[in-house]
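Missing here: one protein chain of the complex. Every other protein chain is in place.
On to subunit A.
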Amino acid sequence: MAGEQLALTVLMGVFLVGVATLVSRMENLRAYTPLVSGDAGYGDSTATSHKPSGLIRWLTTVDHKDIGILYGIYATIAFVWGGLAVMLMRVELTTPALNVLGGTGTYNGLLTSHGITMLFLFGTPIIAAFSNYFIPLLIGADDMAFPRINGIAFWLLPPAALLIWAGFFLDPLTGGAVGAAETSWTMYTPLSAEQANPGVDLMLLGLHLSGISATMGAINFIVTIFTERSPDVNWANLDIFSWTILTQSALILFAFPLLGSALIMLLLDRNFQTAFFAVDGGSPILWQHLFWFFGHPEVYILVLPPMGLVSWILPKFSGRKLFGYKFVIYSTLAIGVLSFGVWAHHMFSSGIDPRIRASFMAVSLAIAIPSAVKTFNWIATMWNGNIRLTAPMLFCIGFVANFVIGGITGVFLAAIPVNLVLHDTYYVVGHFHWIVMGMIAFAGFGAIYYWFPIVTGKMYQKRLAKMHFWISEIGVAVTFFAMLLLGYLGMPRRYATYEFNGLIAPLAQVTTLHQVATIGAFIIMLGQLIWVWNLTQSYLEGPVVEDEDPWNLKETGQYSREFEWFGEQLDTTDEDTPTLAADGSGEPSDD
């Protein structure tokens, strides 16, 4: 033991010396490649030419566009991890008995990892990818208000992911002494407080780091949008995506520090012998209150910016301005405020006071109003418009359609009597997957296709992109409708096996629906393989975009700031350079 500690100390010492050496070298590097003095704003191609080359560039960048790209790559890797985890689970669920995974513990670990990965390591970062890259362009800022804090916020995420996934890596190394956390993403006490597995501590620490990262990002966006706007951008003409990011950042500012505090309390309960969530201490229900006071706003943290993306992109291909711009913003703000008053609807069956339940039901149902305002505004925008079914537009329309189903199933769940019947069944799983996959991921895909020319300077393959949409939409419908039906049949969620008594639920139908859901999941996976292939191949070999208006937005008067910036970049890019200097792919030139 003492030997191990000594070896670790020496290793740590060597590491610190290495860091000191590296930093002194980088400081020198900055000294002999000074950045242009004065204006390094957009349109000035020399600003991006003086970044260090290769890996060092990516490790040291504080340029909002580079950091946006890093967020995007990171989120994609997390999406693959979370996707593979769920494919293993879906394969296991094709039969009632346990016959694919090694044990139910493996299933629980995958379940926990899938949930946390998709929400914290994919959902939040993919939104940060768009906001980092595009908010400064949309509001006419040189960069984020605090570029270094932006860098810190990103670099907290890779250690966060490694810690959250650590149990899987350490399990074989430690002979099972440290395993994957099996707490589910909600980490309910007393389960999470009493599982002795150190993998749970590592996961909590990772989650804590991701929360710090999100909070730093939120502060940065609030300050940027308030103080760094170009003089001609005011609150009345601020674009809709920036409005949703501003609202989201405010939600993060109130919600994530609370999650951080609750996680520290849980860590203290586990490691420092406190009793915040013990039955004879603060009570396990306290965890549920704290967690969901964060957890429900988190839903809107994840969904408001995608709504902003759709509000931004959908009008471009409808040939009309966004219908009811002001009311879409008001409903964004209303959702933001209401989101803090609904948390106990996750706890209707936990035995809380029925009078409290009723008030939470009322507020939860009330959220349907601003949500419907948005939906009708999107539909009204398309109404009689000149609709062009490009891939980004298809994803936007899919988003609205999926929101109708995901949203209305949510309204049912908000009603206490229905909730008590469907609570903890696959109906809930189906409902929120229509939202997170059908909306959040779809808006992300739409935005990736829409802005692909700006970020890479290339055009994606349109046929593959449309295939991606249709396969994904069919996969989503097959998988998540099956889940809603499973919920009606009473199939409980979170179980690796379902060999229950036929009196509880009709086993044959349940098995069939599980198989249908698994087939749907494979269809979704096929769609995403096409997506990754399309983006990679198009980035490497796609046709170079030479038109500053690749979507013909000028025709309808919707040519916007980010494409204006793109046009300026095209004008200043060296003709010999196949990709834009700003895309983060080219080696820095010496000019």
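Here is the rule we go by: contacts are C-beta pairs under 8 Å (C-beta built on N, C-alpha and C of every residue); 3 or more make two chains touch, one makes a residue touch a chain; residues count from 1.
In the analysis below, contacts and distances are computed from a predicted model.
Student: Absent chain per UniProt: "non-specific serine/threonine protein kinase", "Cox cluster protein", "Probable chemoreceptor glutamine deamidase CheD" or "Energy conserving hydrogenase EhbF"?
Tutor: "Cox cluster protein"
Student: Would you indicate which residue among A:Ile212, A:Leu238 or A:Ile352 is in contact with the undisplayed chain?
Tutor: A:Ile212
Student: Of the residues listed, A:Gly105, A:Pro147 or A:Pro550, which one is in contact with the missing chain?
Tutor: A:Pro147
Student: Just one of A:Pro159, A:Pro492 or A:Gly567 touches the chain that is missing; which is it?
Tutor: If we include the chain that is not displayed, A:Pro159 is the one touching it.
Student: When the complex is taken as a whole, what residues of subunit A touch the one chain not shown?
Tutor: 5, 8-9, 11-13, 15-16, 19, 22-23, 26-27, 30, 34-41, 47-48, 50-52, 57, 59-63, 142-143, 147-152, 154-156, 159-160, 163, 198, 201-202, 205, 208-209, 212, 267, 271-273
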